[in-house]
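Heads up, one of the protein chains got dropped from this complex, but the rest are sitting where they should.
Order as written gives the chain letters A, B and C; numbering starts at 1 within each chain.
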Amino acid sequence: MRPIVEFAGVTRIYGSRVALDDVHLELLPGELTFLVGPSGAGKTTLLKLINRELRPTSGRLWVAGLAAHTLKASRVAELRRRVGVVFQDYKLLPRLTALENVAFGLQAGDLRVSDEEARDRSQDALDAVGLGDRGDAFPHQLSGGQQQRVAVARAVVAQPPLLIADEPTGNLDQETAWEMMDLFEDIAAWGTSVLVATHNVAIVTRLQRRVLTLVHGRLVRDQPAGRTGRMAWLASS
Amino acid sequence: MRPIVEFAGVTRIYGSRVALDDVHLELLPGELTFLVGPSGAGKTTLLKLINRELRPTSGRLWVAGLAAHTLKASRVAELRRRVGVVFQDYKLLPRLTALENVAFGLQAGDLRVSDEEARDRSQDALDAVGLGDRGDAFPHQLSGGQQQRVAVARAVVAQPPLLIADEPTGNLDQETAWEMMDLFEDIAAWGTSVLVATHNVAIVTRLQRRVLTLVHGRLVRDQPAGRTGRMAWLASS
Amino acid sequence: MAGVVVRGRFPRRRIVQAVVTNLVRHLFGGAARSWARNLGSTAPALGSMTLLLLMSGLVGLTGFALHNLQQVETGQASLLHVYLRDDATDPDVIMLSQRLQNDARVAGLTYVNKAQALERAQRIPGLPQLADASESNPFPASLDVQVKTIDDMAAIDALVRDDVAVDPVYPTSYDKGAYQRIQAVLLGTAVAGFAFLGLLGFIAVTVTANSIKAAIHARRDEITIMQLVGAPRWMVRGPFVVEGAITGAAAGLVAGLITFGLTFAAITAAAGAFMRFAPGVTVTVAALAAAIVLLVGLGLGSGSSLISLRRHMET
Partner (left out) sequence: MAGVVVRGRFPRRRIVQAVVTNLVRHLFGGAARSWARNLGSTAPALGSMTLLLLMSGLVGLTGFALHNLQQVETGQASLLHVYLRDDATDPDVIMLSQRLQNDARVAGLTYVNKAQALERAQRIPGLPQLADASESNPFPASLDVQVKTIDDMAAIDALVRDDVAVDPVYPTSYDKGAYQRIQAVLLGTAVAGFAFLGLLGFIAVTVTANSIKAAIHARRDEITIMQLVGAPRWMVRGPFVVEGAITGAAAGLVAGLITFGLTFAAITAAAGAFMRFAPGVTVTVAALAAAIVLLVGLGLGSGSSLISLRRHMET
């Protein structure tokens, strides 16, 4: 199986600050992977590299068949349409309703989706995150956790081959967080590669999936699924 | 001891949606209290009422000696200066550095604080949240967790009589989250009343402080310190 | 619960229809609604644009009227007196008259006899006692030739100068120096007028573009979000350009309607006076001016949206 994401010696430096340091990594289709590490370790930076929000300072990086490290600006949108993203700060469009936000995620990628279809599928996605009755609300009318769930719905609605989520349960209670994880597992089972950056120890330890540990920008540990014991990064940070 | 916050039958309705329903509540100086409940239960609404970001639809509410339900617009700033707030979405000033943001929280409340003093104390506060070396960074140059910690530093730096924090560890790893909790405990020990809305079960169960549980806008449970057993809201949501 | 999403379906029927519908909706359907939602950030732009487009429209119309007025007055200035010998014979004068009347450059011809010439001279200030003081009438009869354009004066002058009926000493009133002065004044006025119109136009364009820029700058976060979600370039730009066009068109429409309304009211209220002071400004011309104002607003709104989007679009 060809990897959907491949990091080959990727380094990212902000000014003089090394946020990601020589990372080698492969993600496979259908795999649910957790990305953990202390605050400021470089998790968001790694995810931003995948979505071509950032370019690597050095190293090579392939995403969904495209060479992200040399990708022309005109083809960036094409890459991003193959990646569903849950941003750490949600990034909902403030002037669209929840349903419109989700539909935007769908139709931005595929013009062939008709309006009714977009509405139906967006409604399904909102139902899946438990917000079926809040489709008409604007982001500022939703609670923090509700906004976060709209962001999850937008990321999954187009069923992209790759899904990356940055702290998608940070504002959710334990039970709702589990529902989101169920959703991610379903999506992974459907063939999507899912990468979730999270601080939620309970979830990571219980699900027993693959865990990548970042500390100070270095990928210090890559535990395969089923062998996630005591969280190493708790001690090492 | 006179309560620093007192809710008497407070209800808050958005349009037709009841976000908070007849809440009665007292918070005492030096008390660290947790506010828990599922996503959308009304936690942020309750905190916004304390900071006079919202007015109660009905009921009476006193904060730090001021009657928030009848407070004139011209005195709102006075109330807010007595309350330190960690917002769920941080609300850092985007054009100020981390240190300037913290200093703003200090000098907005008290013009008598000189510049060096403000700088020193803001630096101390940043040190306390583990960001002593990032004072010069602008918010967009910080990671999610780092921004959250700057928000914590800004809220505590003026040592207000009341501190409210909305999900202050949502973007923090477990260890850093514990450091924040240590900070809040220290501040409570110094005489401040601290109210923390959180989803972090591990912290709530281990600290054994007073826990308020909100479900669908109703305050369904008020467990005193030392008697926080299995989290009721996990089942009831 | 979560399973629902995964059972996604892609019924690829009526795909063309959907694509077209989506294109139209993304570009126009939502734009009007979202324009209304965003009025807060576009209101200042709208105000400035309306004011300046209105100004441009009115000043443009005024300029047009002044131009026509000048044409009329230039017509009056292009009157050539051809002085006749006191002893010219009637047939000679008639010959000369016919020669002039057949010339395509001549618009009209009037014969002024010696008595009329004296009478006219008495009306010139500074010569009041002339009629009384002098027994004999020193003023010659003349043919007053209305030349179609002032530029043909020299040619007509050359044509008649050596005619037998014409006074050989002072053949005509044509004065090269005076003519050149008039030309200079006309040119100066035209240049000044065009410079002023151009300046106002430049201000209108700059301010409008700046207003739209500011409105888009206020929404740069939205642009970033759309790009991050993978929206193709046209889908990010399209709605902003259409919104800019709507803003421009709204400003242009208001300005155009006011321009037309004011002109129309003036024409109907005082047709006679208006015709005299603003010749050529008819209802049709007013409507045309309003349409131009509208189109300029539309073009400016969409154009400057497009340009200022570029700045926020580098990836």
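In the analysis below, a contact is a pair of C-beta atoms (placed from the backbone, for glycine too) under 8 Å apart; a residue touches a chain by one contact, two chains touch by 3 or more.
Source: prediction; values computed, not measured.
One chain is not displayed; in the complete assembly it touches the shown chains B, C. The omitted chain makes contact with just one of the residues C:S34, C:S78 or C:S211: C:S211.
In the complete assembly, the contact with the undisplayed chain comes from B:E179, out of B:E6, B:E26 or B:E179. Residues touching the missing chain, restricted to chain C, are 40-41, 43-45, 47-48, 51-52, 55, 81, 83, 120-121, 124-130, 132-134, 136, 138-140, 167, 169-170, 173, 175, 178, 199, 203, 206-207, 210-211, 213-215, 217-218 (touch as defined at the top).
Where chain B meets the missing chain, the touching residues are 51-53, 73-74, 76-83, 85, 87, 91-95, 104-105, 107-109, 111-115, 117, 121, 124-125, 127-128, 130, 153-154, 156-157, 159, 179, 182-183, 186-187, 189-190.
Everything below uses one rule, namely that only the chains that are shown with their structure count from here on.
Considering the contact criterion stated above, the chains in touch with chain B and with chain C alike are A. In this assembly, the chain whose C-alpha centre lies farthest from chain C is B. Distance from the chain B centre to the chain C centre is 64 Å, each centre being the mean of its Cα atoms. Centre-to-centre separation between chain A and chain B, using Cα means, comes to 29 Å. Chain geometry summary: the mean Cα position of chain A and that of chain C are 59 Å apart.
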